[in-house]
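As you look at this complex, bear in mind that one protein chain is not there, while each of the others sits in place.
Then we have chain A:
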Amino acid sequence: MMQFMLLFSRQGKLRLQKWYVPLSDKEKKKITRELVQTVLARKPKMCSFLEWRDLKIVYKRYASLYFCCAIEDQDNELITLEIIHRYVELLDKYFGSVCELDIIFNFEKAYFILDEFLLGGEAQETSKKNVLKAIEQADLLQESQTEDWGGLANEEIL
């Protein structure tokens, strides 16, 4: 089972965090700090896996973003690497050539997509089509509702 997934930039800024095990905020921060440091220190050609505490870390870099997952001893490293890739594909398809900014400004969408794909640290739906269909349906619900509110959306500044 995946214990958590972290997305962070080359500068070490955390962009998304998903925890599948209950931990205190303090512990989460500590883990994040430690892992970001460890992963950023590794050279490009090094292997994508490393032992960390009693977990296995699987990570991959896409452009300026690192995707980093912690899995348990019995879990399969390679399939986790492809979980990361599939998630990137989903983001890419949804945002259209996804970049770091999309994830910053639409962080809630990144979470929604992740929840459709992984749940409780396990793959829920591996078909790209099915995941995107679920998100699209939700977006449709949103659109019809936004129209109902008329001009409200334009008035706000903060």
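In the analysis below, a residue touches a chain if its C-beta (ideal position, glycine included) is under 8 Å from a C-beta of that chain, and two chains touch if they have at least 3 such contacts; residues count from 1.
The rule we apply is simple: contacts and distances are computed from a predicted model.
Chain not shown in the complex: UniProt lists it as "AP-2 complex subunit alpha", one of "Two-component response regulator", "Palmitoyltransferase", "Barrier-to-autointegration factor-like protein" or "AP-2 complex subunit alpha". Although one chain is not displayed, its contacts with chain A can still be listed: residues 1, 14, 16-17, 20, 22, 24-26, 29, 43, 45-51, 54, 74, 76-79, 81-83, 85-86, 93-96, 102, 104-109, 111-112, 115, 119-130, 132, 134, 136-139, 141-143, 145-147, 149, 152-154, 156-158.
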